[in-house]
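A protein chain is absent from this complex, but the other protein chains hold their places.
Read from first to last, the chains carry the letters A, B and C; within each, the first residue is number 1.
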Amino acid sequence: MSEASKNVVLSVKDLEVTFRKGRQRVSAVAGISFDLYEGETLGLVGESGCGKSTTGRALMQIVPSTGGEIYVDGAELTSLSKKEARSLRRKMQMIFQDPISSLNPRRRVKDIVAEPLDCWKTAKGEERDAIVYDLLNKVGIDPAVYGNRYARQFSGGQCQRISIARSLAMRPRLLICDEVVSALDVSIQAQILNLLEDLKKEYGLTMLFIAHDLAVVKNISDRVAVMYLGKLCEIGPSDTLYAKPAHPYTSFLLGAALEADPEIEQNRATLSGEPPSPLHPPSGCRFRTRCPFATEKCASEEPMLRDIGAGQQVACHYPLVGSHQ
Amino acid sequence: MLKYFIKRLVALVAIIIAISIGSFFMIQLLPGDLATSILGVANTPANKRELYARLGLDKGLVQQYLTWMGHVLQGDLGKSYITGESINTSIGKSLPIDLEIIFLSQIVAFACAIPLAMKAARKPNGLFDRLSNGLTFGLLSVPSFIIVVYLVLIIAIKAQIPGTGPGSFTRWPEWAWLFTDTGMFFTTVGHNLTSMVIPTLALSIGSFVVYFRVLRSDLIATLQEEFITMARSKGLSSRRIMWRHAFRPSSVALLGTAGINIGGLIAGGFVVQYLLAIPGLGGLLIASITLQDYLVIQSTVFVVAVAVIVINFTVDFITTLVDPRIARD
Amino acid sequence: MSTETNQNNNPDEDFLVVENLTTTFNTARGPLPAVGGVSFRLGHNETLGVVGESGSGKTVLSRTIMGLQPRTNVEVGGSVRFDGHEIVGATEAELREIWGTKVAMIFQDPMTSLNPVTKIGKQIGESLHVRLGMSKDEAKARAIELLTLVGIPSPEERYEAYPTQLSGGMRQRVMIAIALACNPSLLLADEPTTGLDVTIQAQILNLLDELQMKLQMSVILVTHDLGVVATRTDRIIVMYAGRVVEMGRTKDVFKDHRMPYTRALLESTPRVSNPSHTRLKTIPGRPPNLLKLAEGCAFAPRCSRATEKCSQERPNLEPTGTDGHYFACWNPLDNQSAPVSSSTGSTKEFGEDNVRS
Partner (left out) sequence: MTNTETPMIPNEIVVEHPEKREPIGLFTWICVGWLAINLGVALLTPFLPIANPKEMISMPSMGMSLDHLMGTDSLGRDLFARVAWGSRISLGVGLGAMAIGFGIGGPLGMLAAFRRGKLDVALSSVMFTLLAFPSIIAIISILSMWWPRSLAKIILVVGISSVPLVYRVIRAATLSAGSKEYITAARVLGAKDRRIVFRELLPNVAPTGLSFLLFGVATVIALEGVLAFLGLSIDPNTAPSWGNLINDARQSLNDTPQNWPLIIFPSAILCLFILALNFVGDRLRSYFDVTEVKL
């Protein structure tokens, strides 16, 4: 999927996000780089606190990035003026985790979906209504029945459909989905995932899909990136990465994932302990404190993300998988 | 914890300084002619100039403020321009009365509110809860001055209970009496407490209503919490659950309300004092307002404001002891 | 209280007997049947999984079994017999006798389930002190032992901590310590790992397994996650709209399910083992409104196999022929390829391998 011939829609170089907590500094995202090619879905997976959501928010400039560059279709986002950045952001949209809280409870559904059109004044009157009607139909909400209802009257799954309709109103190139199905039941989750797949084809979207659920991420993504404590551990095509994880952390993460099948032997060797505080990240490789293969080199030298073939890159001194050649 | 405490203390000092500035300039900037109220007909330009020089009022406002603050910091609030009495003495006589009324009324309010709120919250929407909730909601809408008026009408005039009406306030005996004449001591204490019936009732009803409602709704919310279910699932008695698990988290809101309420009583209790002719701070303030006694007003306002803030500070401190989450934020 | 269960000569099956249990909430909009007639049995040291989506009544079921349901606006019918005690209709004082010491519960959200203003050590020690009559010092010593048991590092220090100072995984460990303080013989775990990260989830589930073996408990594991029950339970119950739609040995239900809902649930769950972009099968529509439940099968409006009968008559649980495997459906799925005999055998083996003996 990641051939050089493809257009790069989003390119992230050494992105850093540092928060201030009193006098201390928390580096939530500590320098990550990746490219997103046109039409692909990149899954960003990791445990809570690893910085995956912050990455998404920094890309949308909801939280300011404190270092690095973000290129959208070749234009660098962070160095632009507020006004230019705003118009560049039209190409990017985001859907959030909590479907209910991301819709204003005191506004009508059709106004919520029309919000971007009203903000950018791209469509008015009948044209606007037609777009809204069409979008709501596409996400499976009958506009004739539900268009005039208030957002608070809908269930989580329906709210997420409305959010998706809203995010597509400006026909964005890039869609960032931040844990969009984690608050939903399995049966609803499947509906939303299929809906996203369909809309992605129809609208020619490029997606960054952020989630903690490994199965969900694999299902929807062409490539997957794994984060741990603000850094990228590994990135590669979904099927390859899940079959042959190169980073010990990825391997443990996959081992801990529970499969809905009693015949699959669960890997009982789980990671012990919990991730260290991002206030005091370990030196060298950030995973070394929980890694059974860690050596002195891991403490002194930070592993850089390097190619191990077949589109897979890993940041580990001792990857589990050698070169694919 | 200590860090939080120090932080709060610094804020406290800052607010007290702000308040001293506030009470000083509020009085100074108001219209009104001090010379007229002191000198009366003798208000000639020469006399006025002489008076201002004597009182230090011919200097700049900042200078005046600094002089006043300098004295205040040494514990001297100055002397009344009009009566010449030391303000320390006046406030020293009045403040204990306020403290007594507030102390008594708070004891009564808490003693009634806590058990009743516990009872009401145990069965939300039950008969007792509905009754008490409705009744307190009604009482909430009766301002304290109306309560006093009716209490006086009923207790002092209709029921003819001696020593309870306006002007019947009796002071505590002096310290020395305690050891020499116990009979007299108890008589005076008795008189004092009788004279406290109406003011205590008047203030405690308002406090009770507020405390009851805050504690009740908070308890009901707390009892819905999962950790209460958890406590039940341990097999603890409902008594233990109410007191050990529900009351403590709920008392945070109660304490906060109490802080604001007690502060309000110091500042707002003087309507009651005025109506009952009780010589507390309220009485002092209103008397000095009538006399246009600027320095006394200014000092009283300052003392009351500081008292209110110190009380709020104390309540905050107690709250952090009850709920360790607060100090860590 | 009924004691007739003691006369039964197969105690393993009758440790917990739930019969036609119903829980109905009286709401302003009418009665809401959150649990609509559930029956099952649980043996000693057995692990039962209860699976269902939001609104399936699984949480209400677990609380009703324990008798923890609030008393007002709730009607409970049927019977829950647990080790010689009848739970339904028992007074709170009677229930208090078995709560904590015989049956304990861990809750979904350890943040809200721990008292925020009390040190965690005190919360563990409380039941030791109150229920077992230990002195405060003994209780403290035991509480520290329990903290060690559930794998909390430096337990003496953590004894003094407040819940907000711990991570989610640590809080869940504290919850387990509290629940197990008085050695209960039945543990109800209501979504014990929801909201935890996968690696922490694995730690907690392993810990529960280990403790079940050590302390000889029966466990009811309530969850929405099919992955959690797949390898950690002996038997499972699948719930939909307050009723059991299928139950049986874990392997039978996963491999040989008859109820279309069970299949739909399994097919709509994304799997790590499936290749990327596998199209998920979805269940159309949403879970039903329990206030307006129709006469027939609650799943009928979403079911591809539904016939007219489905919307008119409610199916009862029927045996499949395989031991202990039941389903409620008028148009069940065909018996699938997996041969019945071998699946029974391997289930047993599996149980011995992973759960206990």
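General observations
Keep in mind that, in the parts below, a residue touches a chain if its C-beta (ideal position, glycine included) is under 8 Å from a C-beta of that chain, and two chains touch if they have at least 3 such contacts.
Quick caveat, the model's predicted, so the values are computed rather than measured.
Contact with the chain that does not appear here is found for just one residue of B:Q63, B:T89, B:T187 or B:Q224, B:Q224. Check C:T22, C:N45, C:T59 or C:T233 against the missing chain and you find that the one touching it is C:T59. Looking at A:K52, A:R89 or A:R288, the residue that reaches the missing chain in the full complex is A:R89. Of the options A:K52, A:K110 or A:R166, the residue whose C-beta touches the omitted chain is A:R166.
Taking the complete complex into account, C:P70 is the one of C:P70, C:G89 or C:P319 that touches the chain left out. Residues of subunit A in touch with the missing chain: 60, 62, 86, 89-90, 93-94, 96-98, 101-107, 115-116, 118-120, 152-155, 163, 166-167, 170. In the full complex, subunit B touches the hidden chain at residues 14-15, 18-19, 22, 26-27, 30-32, 124-125, 133-134, 137-138, 140-143, 145-146, 149-150, 153, 157, 217, 220-221, 224, 253, 263-264, 266-268, 271, 274-275, 285-286, 289, 292, 297, 301, 304-305, 308-309, 312.
In this section, only the chains that are shown with their structure count from here on.
The set of subunit C residues that touch two or more partner chains is empty.
Subunit C contributes residues 53-54, 167-170, 197-203, 206, 224-228, 230-231, 250-251, 254-255, 264-266, 268-284, 286-287, 346-347, 350, 354 to its touches with subunit A in the complex.
Interface residues of subunit C facing subunit B in the complex, by the touch rule stated above, are 63, 66, 68, 72, 92, 95-101, 104-105, 107, 109, 112-118, 126-127, 130-131, 162, 164-165, 175, 178-179, 181-182. Considering their complex, residues 123-125, 225-227, 229-238, 240, 244-245, 248-249, 322-325, 328 of subunit B touch subunit C.
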